[in-house]
Structures are given as structure tokens and as C-alpha cells.
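What follows is a single structure, and I will ask about it in a moment.
Excluded from the complex is one protein chain; the other protein chains are retained at their positions.
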Amino acid sequence: MTAIVPVPVGLTVAALLFCIGLIGVLVRRNIIVILLSIEMMFNACGLAFVFAGSYWLQPDGQVMYFFILTVAAAEVSVGLSLVLQMYRQFGSLDVNTINRMRG
Amino acid sequence: MILLWLLIVTIAGAVLAWVLGWWTNAASRWAALVALLVDAVLLAFAWVLPSDTWGLTLPGTWLHELKYPWIEPLGISLHVGVDGLSLLLLALTVFLGIVAVNASWTEIQDRVGAFHLSLLLTLAGTIGVFTALDLFLFYFFWELMLIPMYFLIVIWGHENRAYAAIKFFLFTQAGSLPMFVAIVVLFFIHGRATGVYSFDYQQLLGTAVPGLVGFWLMLGFFEAFAVKLPVVGLHTWLPDAHTEAPTGGSVLLAGLLLKTGAYGFLRFALPLFPADSRAIAPVAMVLGTAGILYGAFLAFAQHDAKRLVAYTSVSHLGFVLLGIYAGTSLALQGAIVILLAHGLSTGGLFFVVGALQERFHTRRLDELGGLWASTPRLGGVALFLAVASLGLPGLANFVGEFLVLMGTFSVSPALAAIGALGFLLSSVYSLWLIYRIFQGPECHLRVAPDLGLREMVVFGLIIAGIVWLGVFPQPVLDMARPQVESLLTSTAGSTTAPGR
Partner (left out) sequence: MLSLLWLVPALPLAGFLILVLGGKRLSHQAVSVVAVGSTGFSAIVAILVGATHFRFAPGGGAYSQTLWQWMRVGDFAPSVTLSLDALSLTMMLVVTIVGFLIHVYSTAFMAADEGYGRFFAYMNLFVASMLILVLADDLLFLYLGWEGVGLCSYLLIGFWYKDRDNVRAALKAFWVTRAGDTALAIGVFLLFTSFGTLRIHAILENVAGYPVGAPLCNVAAALLLAGAVAKSAQLPLQVWLPDAMAGPTPVSALIHAATMVTAGVYLIGRMHALFLKAPTALFIVAVIGATTLLLAAFSAVTQHDIKRILAYSTISQIGYMFLALGVGAWAAAIYHFVTHAFFKSALFLGAGVVIQALGGEHDIFRMGGLRRRLPVAFWAFMFAALTLAAVPPLTLTFNSKDLILNQVWLSGRSGAVLWALAAAGSLLTALYTFRMAFVVFLGPEQTRPMDKPPLWMLVPFAVLSLLGAVIGVPELLNALTGVKGFYYYLDSAMSGPVHEFDASVTEWVFQGIYVAISAIGIALAYVFYEHALAYVRSVTATRVGSLLHRLLFAGWGFDWLYRHLIAVPYVRVARLNRGDVVDLLYVAVAHVSRGINMLLSLTVNGNVRWYAAGVAAGAVVVLGLVVLL
């Protein structure tokens, strides 16, 4: 079965998504947006796995996506509860307000 | 077996002294002293016991030897052995150990058990260095020497001890690392060439190392011993370490640890890489001569009596380096004699300065003065040691220094002549020391007691040793001769390293 989307293109899309997510993590200040960007990175990885699976004509890539999704779900649940706490303690969703480390 | 006992007794004594230190301070001191006296007896046995290899001049013939396999897969064995040279240095080790314990008798009042633990462990490390015949074991003991000495300086030292201890540690480590690399590389080269992977000294002795690699390996060893000796240029750790260490530590540092550097040259750097050593000999000789003059020059300038004595070590050991690399039997014998003589005289001088510090709580030359009147015995001993240090004929240092210069003269008259200036410069700093401390108008510091019986006994032994070595050096010369001759034949025999 030929792929409908060529693998290199797919991997490129995945890479792009990853970079966008990375930049989002590094640049954005809103914790929700950072979480979102992390999700985006997760999904980019998943996409890369799916395309890899299609290259090797194995279902393993799609199986990996399940794993990644599970991890993402767990991470989001923990993360969102931490965000709630953060909002309650500091009254803001800006990460710079919780920066207590001085190095 | 007796060598192993030497180590065991020292280490057991260390632990015993530490444990007894929790009971009373005095018990700890006595335990250390007794352990060293037992060591002395063992050493006497080693000297006297018949050995069927006595007197043979071939390398690899040891008076006493012991070999146990240790880490077989890596070719590491517990291989220890002594020949004439090692025995002499072991005797110096035990003697100076006793001097160090004695010197610290009243000076150290705090954590006495731990102090003696560190002291005796350092001694154990030194004994190991002088007897190890397996390169890995040698390196192990080399590092073992270092760490208790670091603690000695940093815990019981004087004002600037942290700086001095760290400097000492870093210098020695930085020096030892190339040696370790060289050992490992040598291991591999030998293994690849002969199929036998071993760290054993005997096995590695004849290894043919290709040209440039051999030179770098030799430099690795050279560097480690050069830092320890110390060679001028790498010497700046020495004044700080010696000055800030407690008296016992200084005695050990100057008397023994520096000698391990010289021993390393004689036992390892030269025999393992004869051709490369001859290549670097001119540089080494110039460095030695420079050390003689520069050390003396610096010594004269110091305000601190202990620092002055520390710099004299640089000067005296410059003679040793010159002698070792001059490569004639006269020069080598002279270098060995200087090792013993310097150990005695400088160890004694540190003891003197320590005694001064204990009594007057200062080491500064401008605060001391005119002390001969109130402490004549101390003054007399200090004068004797200063005179020995400046190389008065009839005393030990002269024998060594003169032999070195005489031996160097046939190789390089210019360097010998410049080195002879060391006689003049050493008299400048020695008598300056005596002048500022014991002569002139009396400084009005506290009234302090003169040397007591315990101290006089030790000084008496040191003085007797210096006089004996100065007037009858032949036994020592005979003892060291086999090693010297084997060294000469090995360096003379190899003209070029294969592959060059």
C-alpha cells in the first residue's frame, strides 16, 4: 500500500511541529500555553512515529502513538493540577512570577 | 615478607594511635612512637638478614623481595622489593618519622589521634613508594602519601593552611596524572609487543617503546617527579606547603616526600626510558643548576624563617637533579648522599623553627633576634644545622654536593662552575638565618625554656648522623653503588631507541 503522504514530508511536518512546540515552551510565559506547546511536541513525536511505522509497513508506529498519548494524558493531568495550585498560591499564570531560583 | 610487615606495622600503628587518641593524647603519641621503633627494628633485621643477592649489580636483583598476585586480569601484583638505595631511603623514612612524632609531641594538642593516624599513613605511603615494584602499586602508594599529608596541612596547619594545602594537592595531582597516563600506555605498549599484559616493573624494564611516544611517556614520569622534587618552575607549591604545615608535617614533607621525587627519577624515569632520559639530560641539568641558584636567591629574601628553610630545599634538591641527569657515577652517588644529608639537615632545621615557633609564637625574622643568650642549646643546634646546610666539609651535605659537582664537571664544566656558586649563596642564607634569629640585640619576647631532654636526644641523633655521613660516607656509598652502576649501564647501553 503506497503512502498517501510521502514519509519525508510527514517527518518534516513532525519536525516543524516539534520546533514550534519547543519554541513555544521556551518563549511563552503563560503556563497553559507552555503545557499546550508540550502537548504539541508530544504529538509531533507521535506523528513521527506513525510515519516511521508506515515506512516500515509495521503497526508499531501507531502502537507507539498510543503510548505517547497515554503519557501525555498523565502528564497533562498532573500538570493541570499543578497549574491550579500555582494559580491559587501566586494568583497568576505567568511563569516569571514563580521563579524563585537564583542559581 | 619483612617488607610487608613494615607496612602492616605502620598502618596498624596508625589505627592504634587513632583509637588510643580517644583515650589520652599521650597514649596516642606513644603508640605512634612505638610503632615506628618497631619499624626501625624490622628495618635493622632487613639490613642484617643474609640475602643471597647482596652485592650483585644487575638490575632486578633485590635484597628482599615479595610478590603476591593481586588483580590478576589486569596484571597487577603486590610486588615489593628493596635494594641498597631503597634501604637507605627506608632508614631515612623511619628515622624522620620518629623525628616528626617527637617534634609534634607538645605542639599538637588537638585531635591528637587523628594527627598521628595521618602522620603514620603518610609514612606508610612513603614506605610503599620506596618498595613498590609494580607500577600500579607504586602509583597507589604515591597517591596514598598525598592525602593524609593534605589533611595534616589543612587541619593542623598554620594561618594560611587551606590555600597551601589545596595548592599542594593540585600541584601534585596535576603532576601525577601524566604519570598515570604514561603507566597505562606503557602497560598497553608492552602488552601489545610481548603479549604479556603486566604492570610489573621487572617486566616493563626492557620494553622497546617507539621514538616519540617513548619521549612523551618519559615526560609523563618526569613531570610527576619534577613537581615532587621539586624542579624549579614547578616548585611554587613547596614554600606554602612547608610553611603552613605543622612541624611534624614539614619534617615529613621536606625530609621524605621530596625524596620520593628523586627516588622516582632513579627507579623509574631513568631505567624505563634510558635513551629519552639522555635526550632530556641537558635540559634537566640546566634546570637543576637554575634551581640551586634560584632557590638560594629566594631563601635569602624571606621574612618568615620557615619559608626560608623551605626554599633551601629547592636549592639543595637542585643539586640532586643536576646529579641525577649528569649521568656519571660520581654525580649519582652524590645525589643519593644529598638525599640522606638533606633529609637530616633540613628535617632538623624545620624542627628548630618549630621549636622556635612553639616557644615564641612567631616565625618572623624581624621579630626574633639575639636568642642565643636565652636558648644557647637551640642556638648551637641551629648553628650546626645551618653550617651543615651551607656545605661545610666534614659534614654530610658537603660530601653529596661536592660529589655531584665533581661528577658534573667532567660532563659540563660550565654547569659545575655555576653550581658551585651554590656554595656561596647557601652560606648567605644560612648565616643570615642564624644572624636574624640568634645574634644581635635580644628581642624582648617572652622568656622561654631551652631545649629539653627529649628534643636534645633527637637533635643529638640528627647531628651524629650528619657528622657520621660527612666523615665516613663510604658505607652509604657502597650500599648505593650497585644501583648506580646498573643505572649507568642501562643508560649507556641504549644509544637510540628502536624506531627512532
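Brief remarks on what is shown
Labels A and B are assigned to the chains in the order they are written; within every chain, residues are numbered from 1.
Methods note: a contact is a pair of C-beta atoms (placed from the backbone, for glycine too) under 8 Å apart; a residue touches a chain by one contact, two chains touch by 3 or more.
Quantities reported herein were computed from a predicted structural model and do not represent experimental measurements.
The absent chain, not drawn in this view, touches the displayed chains A, B throughout the complex.
If you put the hidden chain back, the residue from B:24, B:106, B:160 or B:410 that touches it is B:410. Only one of the listed residues, A:22, A:52 or A:76, touches the absent chain: A:22.
Here the missing chain is touched by one residue of B:95, B:438 or B:459, and it is B:438. Per the touch definition above, the residue from B:207, B:362 or B:427 contacting the chain not shown is B:427. Counting the whole complex, the residues of chain B in touch with the unshown chain are 167, 171, 232-233, 235-236, 239, 297-298, 300-303, 329-330, 333, 370, 372-373, 376, 380, 387, 392-394, 399, 402-403, 405-406, 409-410, 413, 416-417, 420-421, 423-424, 427-428, 431-432, 435, 438-442, 471-474, 477, 481. Panel shows chain A; residues 22, 25-26, 95, 99-103 of it touch the chain omitted from the view.
Everything below uses one rule, namely that only the chains that are shown with their structure count from here on.
Centre to centre, using the average C-alpha position, chain A and chain B are separated by 65 Å.
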